[in-house]
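Here the structure is laid out as structure tokens; the discussion comes afterwards.
Only one protein chain is missing; all other protein chains are in place.
And then chain A:
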Amino acid sequence: MTTTATPTPVEKIAGGTADYLDQRTGIGTFVKTFARKIFPDHWSFLLGEIALFSFITILISGVFLTIFFVPSMTEVHYEGPWAAMNGVEMSEAFASTLRLSFEVRGGLLMRQIHHWAALIFMAAIVTHMMRVFFTGAFRKPREVNWVVGFLLLILGLAAGFSGYSLPDDVLSGNGLRITDGVVKAVPIIGSYTSYFIFGGEFPGQDLIPRLFTVHILLVPGIILALIGLHLFFVVLHKHTQYPGSGRSDKNVVGYPLFPIYVAKAGGYFFTVFGVIALMAATMSINPVWNYGPYDPSPISAGAQPDWYMLFLEGSLRLMPGFTEVVIGHYTLSLNVIIPAMVVPGILFTLLAAYPFIEAFATGDKREHHVLDRPRNRPFRTAFGVSILTAFFILVLAGSNDLIATHFHMSLNDITWAFRVLIFVGPWFAFWVTKRICLGLQRKDRELVLHGHETGRIVRFANGEYIEVHKPLDAHERWLRVQHDAIRPLEIEPAEDSRGVRRKGYRLDRMRQRLSQTFYEDRIEPVTPAELAASHSHGQHDAIAPAGEPAPAQLTGAVGGGQHLVDPQDETALDGRNR
């Protein structure tokens, strides 16, 4: 019998509780599996957690707000500490927002936490989506999860917009007025739909209670369910990992959930909450008392929506007004339909459908768990940057009045510049990004084939100067050569051997064209043969400098320069293989 230390009382209680739970729920197996679940380590994998944690912050602060907010459009006269509103007629929703801000203890802080967290939530979703997009994490088997994430983005917009309108102030009322206009611009059903939404003529008496239900029940409920699905998929698919030696599509290199990630994520929750609370405690957000209660007539300069809706505002501001068409007795408001429906429609459809478009162009049915380095997929990276550029130009166009006042420029000139840029900018960004990616890939090839420059110049007895290059170690090299070279699809000819037209050729041809657009311009990774040729070339030089230079195409060397190679232990561990 071995002597074991007697358990302390605390250990006894903990063990007893765990045992009690395990016998009744079988939680032990569950904890065992999850505690040992491996996740790869990288800071960019925490971006989605910012979204999750800010959403939790939103839920907690939102519950506080619902206790004091009155979702009613009944007219009251305000009596309270804010002098500029005393005796002013307003809806109960606005009055209760003022009470919440000025009379409820901690109410203003909670309101500001809620609103800042909402801005951070959307910003984190977009940043996380950018990470997933540029690293190709949406590839098989994760296409469905990309769509779930996309739906979360759209629902985030819906949650933000419905909540933003709840206080019934002038600024958000202007937003609702635009919504009303957009709805009415829909051909045929527009005015009926508007009456349906607002319960009569805008603004009506029904909207605030309806938005309240949407904001606190419907949208958050769906978001919670989809977050559950999103995380379930992460566990099911296992997490993606960045490329590196020892990592493949068949393994996950990282640390267990418990205790590493429980500690990291737990700590990060408090960091996220802390940053939001810090912002809420020091920076004013949505001061509704400045805007006053909603009244359809006034509008103030600098009336803009929160940042995630700003691209729609910009789209509307850019559209020339003369595009309104009157057919018979009917008005077709292209000046609203195009900027408010077609433009976001194009942007969002491209975003949602991109994984499927790329899979179609690539013809790749394999599973991918190792992420791409953005430079290795120039088309995708350039495409993502160009969508972001379009979005950013629209955001700037939505702020054109502030640009005009702060940079002393003409509002009209700015608007015209953006009208041109919205067409030219994305193409230019695409071209520049693709060139940068190809350039970086060339640099990688150069490094793999010739090694790092050391700055050591050696002079031979015959007077020749040579720079010594230090070859990459195995880990460095693997990072630069591990990816597949994706080539445009080859298709079967249009006619078979007997000259009969082949079925499905047209689709194949379209697919090939798409594939060529994606992968025509490419720099392929260095192959083992090329590497070997390059090395022998170096050795050869070291022995006989007068030797014939290797063909440039073979080594991919730019300029075909000569170099010496430093002998070095290629398998030295330098911590890169973490």
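We take it that contacts are C-beta pairs under 8 Å (C-beta built on N, C-alpha and C of every residue); 3 or more make two chains touch, one makes a residue touch a chain; residues count from 1.
Quick note on the criterion: contacts and distances are computed from a predicted model.
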Out of "Cytochrome bc1 complex cytochrome c subunit", "Protein-methionine-sulfoxide reductase heme-binding subunit MsrQ", "ABC transporter permease subunit" or "Helix-turn-helix domain-containing protein", the chain not pictured bears the UniProt name "Cytochrome bc1 complex cytochrome c subunit"
Per the whole complex, from A:Leu52, A:Val70, A:Met129 or A:Ile276 the residue touching the absent chain is A:Ile276
Identified contact with the non-displayed chain, of A:Met85, A:Ile338 or A:Ala361
A:Met85
Which one, A:Asn412, A:Thr454 or A:Thr517, makes contact with the chain that was left out?
A:Asn412
Of the candidates A:Ile260, A:Ile491 or A:Leu514, the residue in contact with the absent chain is A:Ile260
In the full complex, which of A:Ile58, A:Met73, A:Ala303 or A:Leu489 touches the chain missing from this view?
A:Ala303
List the residues of chain A that touch the chain left out of this view.
41-47, 49-50, 83-88, 101-102, 108, 112, 116, 119-120, 123-124, 127, 170-171, 255, 260, 264, 267-268, 271-272, 275-276, 279-287, 289-292, 297-308, 310, 398-402, 404-405, 408-413
